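Missing here: one protein chain of the complex. Every other protein chain is in place.
Let's turn to subunit A:
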Amino acid sequence: MIDKRVANASEATSDIADGAVLLLGGFGLCGIPEASIQALIHRHLKNLTCISNNAGVDDFGIGLLLKKRMIRKLIASYVGENEEFEKQYTAGELELELIPQGTLAERIRAGGAGIPAFFTPAGIGSDVAKGKEIREFDGRLYLLERWIKADFALIKAWKGDTAGNLIYRGTARNFNPLMAAAGKITIAEVEELVPAGELDPNHIHTPGIYVQRIFQGETYEKRIENVTVSA
């Protein structure tokens, strides 16, 4: 088996340079690559393009990269809950591309699967369709969407092995497996890293072929955005 291990987040992310295009896993703050983001904020990177479902909150997740003004362009489906985003966007310092969530997921999936474009019904009649090719299939209109690929994918899983095989937990899976395949270099961080052979192959969600570097994060805050409980 190929050993994909690196020592830590700083080593894993050391060659991410100014202007890089990054895919970042997670939905809200659930399943985000906490350690890789922490490693990035200690470097003075500029002009990053970040592709992620959300933009984090002001003091956690992608919000930390926004605060350090490392991001030039954000591609997401929803960017609420973030004042820093609002400030920079209003000042014209940040470019934003909003994409329907299902289209975002499928564009990333397509990127990893070698499908350059596909037709979807989402966005017909809305501003999302502007400038895009529209075609009728069986009496319904669909619009053409292109694949998304990136220089690096920063993803988070629950368990992983040294061969890069990954298992996710709960809804922390979300965009992570799709992004794993769409990154030229995919950096996976896990809560528990085990030797190859210890994970049951029947239970692997992301096969190691998609992962170039893997490390175990030191600690995970796993902040909850909205704690909601029943009486």
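The working rule: a residue touches a chain if its C-beta (ideal position, glycine included) is under 8 Å from a C-beta of that chain, and two chains touch if they have at least 3 such contacts; residues count from 1.
Please note the rule applied: contacts and distances are computed from a predicted model.
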Problem set entry | Protein name as given in UniProt for the chain not displayed, "3-oxoacid CoA-transferase subunit B", "histidine kinase", "Lysine 5,6-aminomutase subunit alpha" or "Sugar ABC transporter permease" | "3-oxoacid CoA-transferase subunit B"
For this session: With the full complex in mind, choose from A:Cys50, A:Leu66 or A:Leu178 the residue touching the hidden chain.
Result: A:Leu178
Exercise. Hey, which of A:Lys4, A:Arg109 or A:Lys159 is the one touching the hidden chain?
Worked result: A:Arg109
Seminar exercise, completed: Residues on subunit A facing the left-out chain by the touch rule are 27-31, 53, 76-80, 86, 89-90, 98, 100-106, 108-109, 120-128, 158, 168-178, 205, 222-230
